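Here the complex is missing a single protein chain, while all its other protein chains stay put.
Labels run A, B and C following the written order; every chain starts at residue 1.
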Amino acid sequence: MKETALMMIGAALVNNVILARFLGLCSFMGVTTRIDTAAGMGMATTFVITVSAMADWAVQHYVLDAYGLGFLRTVTFILVIASAVQFTEMIIRKVSPTLFQMLGIYLPLITTNCAVLGVALLLVEGNMSLIGATLFAFASAAGYSLVMVIFAGLRERLVLAQVPRLFAGPPIAFIVAGLLAMAFMGFSGISTV
Amino acid sequence: MLSAVGTLTTMGLVLGGLLGTAARYLAVEENPIEAELQSLLPGSQCGQCGYVGCAQAAAALARGEALVTLCPPGGKAIAEALAAKLGIKVDLSAVADDGPRLAVVAEEICTGCCRCSKVCSTDAIVGAAKQIHNVIREACTGCGACIERCPTEAMSLVPLPVTLQHWIWPMPANV
Amino acid sequence: MGYFERIFKEPRWGVHPDDHKRPAADAALRLLPPPARVYMPLSQHVGGAARPIVLVGQQVHKGQLLAEAQGNISAPIHAPVSGKVSSIGEVTAPHASGLGFGAIVIDSDFADRWIDTDPVADPFSLSPEEITRRTAAAGVVGLGGATFPSALKFSLGKRLAVGTLIVNGGECEPYLSSDDRIMRDSADQVVDGVRIVMHAIGARVALVGIEDNKPEAIAAMRKAAAAYPEVRIRPVPSRYPMGSDKQLIQALTGKEVPADARAAEVGVLVHNVSTCAAVHQAVRLGRPLVERIVTVNGGAVARPGNIFVPLGTQVDELLAFCGLNEAPSRLILGGPMMGTLLAHGRVPLVKGVSGIIAFDAREAAVPRAGPCVRCGSCTKACPMGLLPLEMAAHIRSGDLAGAVDFSLTDCIACGCCAYVCPSHIPLVQYFSHAKGELAARERTRLRSEAAKRLAEARLIRLERESREKAEAAARRQAERKAAKALAAASASQAQAVVT
Partner (left out) sequence: MPSNYKTIIKDGLWDNNGVFSMLLGMCPTMAMTTSATNGFGMGLATAAVMAASSFLVAVFRKRITQEVRIPVYILIVAAMVTLVDLAMNAWMHELYKVLGLFIPLIVSNCLPLARLEAFAARSEALPSLADGLFMGLGFTIALTVIGGVREIIGSGTLFADASLLLGPAFRSMELRFLPADMGVLMMVLPPGGFFVTGYLVVAKRLLDLKAGKEIQMTGAHSVG
């Protein structure tokens, strides 16, 4: 139990997907201009990461390992992720139109979000059980969402600031992200998983 | 080799089939935002955006085919409202918004042909045949539809004159 | 918190600028000789411009009606001098934009002949409605600067059964002393006006708030009000903007006016001391508002003081009367905190002008604005409890809705924030710009809504026309067919007859 909790904290904060592992940076820079869009992207991505992590775990265990096809990992995983995204979109649209209105426009963008593929690949390297893998994926995704929302909040303030012309836009965002990464380094004492 | 091809093919088939079936059973028709967009547009059906009327423009916006800056009479205010409704961000500094405009009749050229009053979508031009026409300021949207129809080039658009009531303090110069 | 502390404790909001009121406030009131020509604007009040009823070339007496009120919110205009109407046209408005507006120009005959007035010996025998009518006919508007027609405020106070009249003798703006002067010189008139207003709105108590930096005015008013226990003189701490409605109400009654409500809704009504004096003139003497006291002050003025001037006098003429040490580097109508910046002095004085300030080069120097350092001084100074730095930041980045979320609409443009800003950021200009922009958007929205209605009406009309056309065509066709059938029938009949 304690180990699982530490593993989850480690995945969410210490080895944060965005700030420590540098996954999903495109969405980190692209969809964090407003808090609500960042939160929407975070929720959608959390969902997809968790679902596709389970699917990828199954593919790895029952198909690739079983037939010794490790080299097909990249191709099969991206195939599974793309399908999972598509599937998620259709289900959400059918089940909850409100949720779809919130997350709809972000879903297609997730296919090429490297956080999804990255987490799946990390799982395979970690050799986890299905439950462990699911929890790890969820925790990583939660950490991703957290950082997205925090950064979006910072950028909402940044828009109001008078930034030197040359630094306006992405450069100042990078520097702020660097400061945020420094802040997250403070978590490294919590857990070492 | 064969097992690799087989695996990929099987996965392709399974996933493709799954998605295809799902698409059939989970199909949902849309798009409720169109009506909301249309309510934001001026509704004068002037056609300056390139679509037949405001309803068509709203449909194009909902499909994502048109830019939110499509409505010249709406200016920045409508572009901003549309962007907010569609949940997108636009750079409005490029939108040419030289303020509301007004059609005026050059009385010495007007022949009283009534062509302009027929195209006016808000009935803002009054005047009987062979009488000099006039524009009702309050009703004119400045869409410019009448300009093209005038055979004697008596119609023109002028900026709405700035009065004490309309004057706005300028933004302070940036530091 | 006790009542005592509530009044005398230093408020936490606002600023305390150097008031620069003396020596101008101590100089005796002077009379401006009637100018050769006055420019009487048609719009000297909030609301619709007055409609001229005199003709060019017409001889008018002082106090004669020149233009009548037009619309629900409006006020009439009267001749400030006797003479001849020389023209009716546009003059430069006393407004930062420097745009023009309509005015009636009168060439003075220097006789200053009044029209026959209709004095009332005992105004308290008149009904409140009659007092309101007389005040409206005299063109009295809020002389503190808001220029809202006073009679309308009377009716509002009567309707909402306001119990307390607050009389604003705060005059918190630096440099200005016209209210101070009127209380010192004509305290009896002011108190009489206060009592007439109380009668008009049915108030039981009047609280006269006077800033404690005007001891002479407080003494004079106490003396004048000694016989009337319902008129209470209340010194208030000198703190800018004590003269603002909401701040004065809070200082005197402890009541806070809600953000989206009017003062009358907490049971009070605010009138300026000069307005009360004008009501006294209008009701007791039957004299319309055609003259007022104007403070002329500032480093560039040789003999600063308070001058009694006919409305419509050009600013330059008044400045020449007081003498100039140097060409003014900046000319402000009203106080330095909230006044209107003028491009030149060729503009007429209007009812709401309590002072003219001509700054010399030293006073007019504006330091360069720097970036915001987030010191928070402006939030501490803001009497409305707003966050000026946040609002300005949102406005600068074009996010007006964000500024409104920070209650931009509650800003009273008092200028405290800009006054205390160590970076000299022109905060009030940001807010004025944003408010103007918001108003413009609202106008655009209303316009486009109206256009939508018109377009829909047109579609319905076109439909009806085409339907009627089709019906008419069908009818004609039917008639023709019937006629044909008839003709055929009669032809066959004829044939039958023939055969």
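Methods note: a contact is a pair of C-beta atoms (placed from the backbone, for glycine too) under 8 Å apart; a residue touches a chain by one contact, two chains touch by 3 or more.
A quick note: this is a predicted structure, and the numbers were derived from the prediction, not measured.
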Chains shown that the absent chain touches, full complex: A
Identified contact with the non-displayed chain, of A:Leu6, A:Val63, A:Cys114 or A:Ile150: A:Cys114
Hidden-chain contact residue, picked from the options A:Leu25, A:Val63, A:Ile91 or A:Ala161: A:Leu25
Contact with the hidden chain (one of A:Leu146, A:Ala161 or A:Ala181): A:Ala181
Interface residues of chain A (partner: the chain not displayed): 19-31, 33, 71-75, 77-79, 82, 109, 111-114, 116-118, 121-122, 125, 165-175, 177-179, 181-182, 185
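Everything that follows uses one rule, which is that only the chains that are shown with their structure count from here on.
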Centre-of-Cα separation between chain B and chain A, whole angstrom: 38
Separation of mean Cα positions, chain C and chain A [Å, integer]: 59
Multi-chain contact sites of chain B, meaning residues that touch two or more partners: 174-175
Sequence positions of chain C contacting 2 or more other chains: 371, 396
Contacting residues of chain C [partner chain B, same complex]: 43, 93, 95-97, 99, 101, 368-371, 395-396, 398, 425-426, 429-430, 432-433, 436-437, 439-441, 443-445, 447-448, 450-452, 454-458, 461
Complex contacts: residues of chain A adjacent to chain B: 33-34, 37, 59, 63, 67, 69, 71-72, 75-76, 79-80, 83, 86-87, 90-91, 93-94, 97, 105, 162
Complex contacts: residues of chain B adjacent to chain C: 42-45, 73-75, 77-78, 92, 100, 121-124, 138-139, 141, 162-164, 166-172, 174-175
